[in-house]
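Note that one protein chain is taken out, while the other chains of the complex remain in position.
In order of appearance the chains are A and B, and numbering begins at 1 in each one.
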Amino acid sequence: MSEVLLECREIVKVFPGVRALDGVGLRLTAGSVHALLGENGAGKSTLIKVLTGVHPPDAGHLTWRGEQVHLRTPLEATRTGIGVVHQERNLIPGFSVAENITLQNPPSRHGLVDRQAMNAPALRCLEELGLDLDPHRLVRELSVAQQQLVEIAKALHTQSEVLLLDEPTASLSPQEAENLFQVVRRLTARNTCVVFVSHKLEEVFAISDTVTVLRDGRSVLESAPLADHTHDDIVNLMVGRAHTAAKMLPRTPEPTSVPVLALDGICTARGHQDVSLAVRPGEIVGLYGLVGAGRSELVKAVLGLDRVTGGEIRVDGTPARIASPRQALHEFGIGYLTENRKEEGVFLEQPIHRNITVTVWKKLARALGVVSSAEERSVAQNLVERLGIRASGLDQNAGELSGGNQQKVSLAKWLAADTRLLIVDEPTVGVDVRTKHVFHELLWELARTGLPILLISSDLTEVITLADRVLVMADHRIRGEVGNDHHYERMSGRIIRLIHDRAPSAVSAQQDAK
Amino acid sequence: MITTNDRGGRAGAVLRRFSRSTAMTLLCVTVAGYLALGAASSGEFLQGPSVRTFLQYLATPILIGLAQTTALCVGQLNLAVGALGGFTACLMGILMADAGVPAPIAVAAGVVVAALVGLVTGVFIVATRINGFIVTLGTMTILLGAQYRLAGTRTIDDYSPTLRDLGRAAPLNLPLVFLTALVAAALLAAFMYGAIAGRRLLAAGGNPLAARLSGISTDRQIVLAHTLSGLLVGVAAVTATASLPGVNTSVGGDWLLPSFAAPIIGGVSLNGGSVAVFGTVLAAFVMRLIDAARAQFSLDPSWVNFLIGLVVLGTVVGGRIRQTHLEKKGTTHERTPPAPASRGQTADAALPNAGGAR
């Protein structure tokens, strides 16, 4: 049994409206790769931030080599020996690669930066990653993947005994990812513990020794050997299958009716190539893909927020040019529930009723643009009741609600507008399991009443639970389409295969659209 | 190890980058403008006395521009530049003329007081998390009042002749005050580029969240930036006191706009993280050139403000257009979309306005 480096018990972290961590335990041993798994919003990133001193925990103990420690700042964590690559970009754009790598303890002489002494360690870290990069280049001139690798190099530079990698492969090519795994193996050989957070279970099984699974802010599996568990066990633990196997009334979309929205060979300035899809009345079409596959970007281009460079958009069979979300809403009746709730979805500092009625003021407005406050409130009240939004009143600010209720408010505004098509982007990210379930029923019911829904999700269970057909997107292209039989094992296998099959197989998707 | 070949290549890269930078454009504009003015005045403008006057009144604009640059580099604003400058100038004048304090001590006291005011401002911003704009608006108001209380309606002009002589001294037609400004600029540039403290300042401005994760306290950087800004304003007040015939309540009254114009024209971003000392100095040159040209053609002084306004507008709009143009070009080449700089979203979400004392 090798030495336990870092152990945490009963960690609790509370944010306004949500208990992000609720009694999490974790034990990291030297020389192992520890996988930290969980769905979006399960608390992985929060746990990492607690372990690295970004957020002080509200309760619980942390011990380092058997001694209790309090990590109050990131610097303390680094000094203790915990290094990290966060999910967010944490580079200074105007600094050189070398300076970014050595940012935490830049080599200096008498308070002056020693740029010569910076290069050697930077080059060493870059070399370890097999990265041929001029350390003098400015970070802002690098590509996204290169920046990601520089971040990993930065973490290597601190020579930590525990290295936390939060989704390190999200924007890497398979070759770059393989290089990274070799580095991870070399590090563990040197008795470092690497904590690996990833959505890609294949990667996890390929390199990890032990595993902790978080669900809903709690650890449902704590520091267990990964070899004892199958792929399916882990998935079941992550999603809590008991919740998902709910009975819902059957739905029968008509496969022959005219699609409410059809994309035909769409190319965009963001790099989408030949994307075709169709959504028919009463149908839920899943658009599955990993983070960074270009799903949200596609929708934003369709809504007129980015340039569409080729292809045709048809609404109800007639070619349409959509110039702005406003036109999409008022002329074509398309609503887009964004994935980025806090930044693009709700107005945190505004009351609930304004958040909900923002899309219908145009309809409610009478002479001089007067909007009756009573009418506004009744629209909002209806939806609050219909969706079961838990709030103290319509005047409460949306920012004071819990994540799930905020998401409901965000959805309510599109239901208020009575759209003819709903595009739902990652509807249950950061939402607890129960609300997630409510959401699924809600979307299902909406589709049953005839509302077509385009469901964008990187949550396989969600897609398989809800969608009639699943389109798989990777690298800004549709890789293929799978008719959903709601059988998890069969479906997940097919979908994953489509993603990893890099040869263009957009043929089936095209055929379907025509 | 870096070979000479490497170094040559790097120097080439630096040169290439420079040739496309704002500073290069400004340098060309300055040289061309200066020569054109020289030609228009049939050479008179290129002669000693004219050069001397030109540079004499360049010192203060450079220094206040640098003071603003320092605040901008961490994403802060300093509206109190003019008020603090005026207050410090009056304080030094009073100390020398009324209290009989020797010039060196008075000057030192003035600079220290200015830096202290900057320090207090920074601490206040960090402690209360009120927007720096409003806080410096408040300190500006207070300092304006203090300046008036010090000087009243009179003009203080009976202070140290030595300081005056130094202010007017110009060996080789290079006024000492101008050299002071250049030295300050060089020191600031060296600090920002070479010193650990300066790099921390820029890191905190460029990506506050990343800086915090790397153990850099953004709060401390905000305080430091305001202190430095105050210090530079103090130096600007010294040059003003030395070169003006006397100090009164009008000193500093017209500093605010130029202090912003110089960094903005010089290519400093208002979002923080960038610093352009050379660009700021050159921008001050350009503005002074406009003024000189105005005098040369004996036009209404109002032309200067009008033209500077247009130049600022042109600079930012032009820069923006170029940027979107580059982005468009970039997206067609590079398929992966550039990740939006996710500035402080996650950690900052914890407390309303946490990282954002801006």
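Following the convention adopted for this analysis, a residue touches a chain if its C-beta (ideal position, glycine included) is under 8 Å from a C-beta of that chain, and two chains touch if they have at least 3 such contacts.
Operating definition for what follows: contacts and distances are computed from a predicted model.
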There's a gap in the complex where one chain should be. From "ABC transporter permease", "Cytochrome P450", "Alkaline phosphatase" or "NADH-quinone oxidoreductase subunit N", what does UniProt name that chain? "ABC transporter permease"
Can you work out which residue in A:L290, A:V358, A:L442 or A:I496 touches the chain that's missing from view? A:V358
Residue touching the undisplayed chain, where the options are B:A23, B:A115 or B:I308: B:I308
Sort through A:V211, A:L277 or A:L329 and give me the one touching the missing partner chain. A:L329
Considering the whole complex, not just the chains shown, which residues of subunit A touch the missing one? 12, 14-19, 22, 55-56, 58-59, 217, 303, 305, 324-326, 328-330, 336, 338, 343-350, 354, 358-359, 361-362, 364-365, 368-371, 373, 390-393, 395-397, 400-405, 413, 417, 431-432, 434-435
Go through subunit B and note every residue touching the omitted chain. 77, 124, 128-131, 133-135, 137-146, 148-149, 212, 217-219, 249, 257, 260-261, 264, 270, 300-310, 312-313, 316-317, 320-321, 350-352, 354-355
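In this text, only the chains that are shown with their structure count from here on.
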Which residues of subunit B touch subunit A once you look at their complex with the stated criterion? 2, 10, 13, 193-197, 199, 202-203, 206-207, 209-216, 273-274, 328, 331-332, 334-339, 341-342, 345-347, 349-350, 352
Residues of subunit A defined as touching subunit B within the complex: 15, 45, 49, 52, 54-55, 73-75, 78, 84, 86, 88-95, 99, 103-104, 106, 108, 111-113, 116, 119, 136, 143-145, 147, 171, 269-271, 292, 294, 297, 342-343, 399, 475-476
